[in-house]
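What follows is one structure encoded as structure tokens, with my remarks underneath.
Complex shown without one protein chain; remaining protein chains in place.
A and B are the chain letters, set down in written order, and residue numbers restart from 1 in every chain.
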Amino acid sequence: MEGPPGKTLLRMASLSLAIHGTPILSDVSLTLEEGRITGLVGESGSGKSMTALALIGLLPKGSATTGAIHMDDTDLTQLAERQWLGIRGNDIGMIFQEPMTALNPVQTIGAQVSETLRLRGTSRAEALRIAREKLDRVGLGPIPLDRYPHELSGGQRQRVCIALAIARRPRLLIADEPTTALDVTTQAQILDLLRDLVRDEGMALLLITHDLGVVAGLADEVAVMKDGAIVEADTTEALFRTRAHPYTRDLLAAAQPKPRPARTVEPAPVLTADTVTRRYGALTAVDGVSLTLHRGECLGLVGESGCGKSTLTRALLGLEPVQEGSIALLDRPVGPAMTRADRARISVVFQDPYGSFDPRWTVRRLVQEPFHLTGKPADAEARAITALEQVGLSAGDLDKYPHEFSGGQRQRIAIARALITAPEVLVLDEAVSALDVRVRAQVLALLNDLRVRLGLAYLFITHDLTVVRAVADRVLVMQTGRIAEEGPTADIFERPAHDYTRALLAAAPTIPAKWLRGDQH
Amino acid sequence: MARALLTRLISLALSLVVASVVIFVMLQAVPGDPAAFMLGLNAQPDTIAALRAELGLQGGFVQRYIAWAGGMLTGDFGTSYTYRVPVADLVADRIGVSAPLALYALLLTVLIALPAGLLAATRRGQASDWGVMGATQLGIAVPNFWFAMLLVFLFAVKLRWVSAGGFPGWSDPGAALLALTLPAVALALPQASILARVLRGALIDTLDQDYIRTARAKGLSRRATTIRHALRNAAIPVLTILGLQFSFLLAGAIIIENVFFLPGLGRLIFQGITQRDLIVVQSVTMLLVFAVIAVTFAVELAYTLADPRLRRRAAR
Partner (left out) sequence: MLIGTVLTALFAGAAALSLFWLPHDIAALDISQRSLGPSLTHPLGTDHFGRDMLSMLMAGARTSIAVALVAVGIGVGLGVPLGLWAAATRGSWLDEVIMRGNDLIFAFPSLVIAILITAVFGPSALNAILAIGIFNIPVFARVARGGALPLWTLDYVMAARVAGKGRLLISAQHILPNVANLLIVQATIQFSLGILAEAALSYVGLGAQPPTASWGRMLADAQTMIYTEPQLAVLPGLAIVLMVLGLNLLGDGLRDALDPRLRRVRM
């Protein structure tokens, strides 16, 4: 994994940043070497993206920096905008998180890649030739130059962004969460591409990510960032082995939840789907899916985007009709026509902690909304308080609005809302996917505790294999509308039978187990 | 693409049919018999009947609609009740004033709005932005006919640079253009204010997009990014507004023609109304509606060309 030690390319020395007086970064020092990959890891709001923007001179208005960024003989923090124009794209290139919006929708990819070359006065024909070459280099050989971004997939668009960033052979490439928006198999391909580029072109790569698995597999050096400061930095293996800083230990523990011990659940079906098929016109989103969820069980449903898991979720919640097959909840049929009393026995927690609540409603009203199904009981207020206390909040939160809570707290409110009608089944639709790892660990612990205490059955839908392994008793792997494989969690992870499952597992970024064994510090 | 074009054309034709029915029905609701009105109180019943035949007022409701709509298609707009000449001839005379006026105003609108919007968006929060925003805020609030009156007062009454109204005809193009200049300015100012604000808003929205950051990261200057990446993406909302503005310019022209005593379609409609020459009103209104629907159609085509995503959708 270790690359050869290289020549120092860029040295960030005690950089501090304040935006409109608010301190964002303090005393950040980093050294980037040619031919090596440096991982910058941190949770959201830790300042890692601002560090990147400082490196390419695109800090927002109102920024004030102290310290220096040395590259060759210049201090980048002292450059005027005109001088930056000669550096951006030429010495330093950058790719961003969201490939879907990072390309101009009304220009062809050929025009966008060649534009950066044309800046240097390269002729049009030559620029297009090099653009072709770069697109070939990033694995887009079969894609013509006259395609528009919307005609490409997310992974392909990210490759175009990479081609565009490396078109002028910069010495430093900054990648800000380059794979966060992508599926795990696409992520693995993009990470491989980045690694090859660094080795072939001898450039330095600053890889910014929240995912420790990604840096473990790719980076030579890692810096851990928290609240605008670097708390620990070392070569990758040493950092993972020693874990000198308590924050690093926290982060690692949260990112690597312990696999769920195997157990057998008494067969007592609460939710069953029998060869369910859902079509939209010519597209079959869900294709003959059968599943059974037992009382007290946590059933994981894993799949990449577009595999049909969202459609299946809506069908299981009785929000959409199915064309074939049937769904039953405690022996009663599920569908758009189901009674309110039946609906009260199943509820759901969604992914987005921001979109899950009407911003104009108080927590009191939000949490009690499901009483629409049962009629408002006399003790509604008391039950709302109980639900909040169950998820670690208090009666004092009833009169607050959603925006007054953090992402993790909002997911707790969403769980309280889901529990208020005392349902038997809880559908968790990517319920922890938007959370930082440490918050995620807390919410997972809460969910586990609630399941045991209240005897709930969970259908846990996610794209994240690590999480599934930590919470699920059984796992269903879904691919293009069908269930590819089904079995006890340990079996699926240790002896995957289906090719697709194997591909998923192989693609998932992991920290080598030997680095984590024992406490070596 | 061809099929999408056909669908659009069919919907265009449908809009025209519905519009013509609405206009026809509305004008049928006017009480009184135009023939009797024209001939006065002492007219003989058979003279009235003869005139009715001449004016195409015979037959049932549907029959008359078909006769009128069919006539419109072949360029026969009916016969004016007042002047006893084909409406088409009247229109042909007047359109030579109204169409150039609307185009002149449209041109001025774009010429004023484009630099103003660009300036305000790229200097966001600076003095020039505040200046443009303040001026356009005022420009929107000024009724164009009042602005026209002020222009007349200043340039015709006080400075005596131009005559207060009238139209010398196209035999002297210079004089004709001069006569249209004040009306065009009066029409263009409020529309330019709106367009400049829309352009500024659209540009600011696109300048916040991720692909602008990408363009900056590859080394494009702020100005090059704005011109090459933001402007074309901002074109879609701007084109939409421009299409709507054509309709406002037409309507505005009707009123402005009255301020400047220009013999255009607007004057024709008003004469038609005061003289109860309903066939003129009916046909000219239909013509204006046709113009607006056709422009809307052209605008839709234009932004299909501006946005490849729509091209794809249209082709599907």
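FYI, a contact is a pair of C-beta atoms (placed from the backbone, for glycine too) under 8 Å apart; a residue touches a chain by one contact, two chains touch by 3 or more.
Treat the numbers as computed from the prediction; the structure is a model and nothing was measured.
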item: Chains on display which the left-out chain touches in the complete complex; value: A, B
item: Options A:L317, A:I461 or A:V477, residue touching the unrepresented chain; value: A:L317
item: Residue among A:F96, A:Y148, A:F240 or A:F357 touching the omitted chain; value: A:F357
item: Hidden partner chain, touching residue among A:L193, A:V348 or A:I461; value: A:V348
item: Sites on subunit B contacted by the missing partner chain, in the whole complex; value: 15, 18-19, 23, 26-27, 29-30, 137-138, 140-143, 145-146, 149-150, 152-153, 157, 164, 244, 247-248, 250-252, 254-255, 258-259, 269-270, 273, 281, 285, 288-289, 292-293, 296
item: Positions on subunit A contacted by the hidden chain, ascending; value: 317, 319, 340, 343-344, 347-348, 350-352, 355-360, 369-370, 372-373, 403, 414, 417
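The criterion applied here is as follows: only the chains that are shown with their structure count from here on.
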item: Residues of subunit B that touch subunit A when the two form their complex; value: 209-211, 213-222, 228-229, 232-233, 306-309, 312
item: In the complex, subunit A residues that touch subunit B; value: 56, 58, 81, 85-90, 93-94, 96, 98, 101-107, 115-116, 119, 148, 150-151, 161, 164-165, 167-168
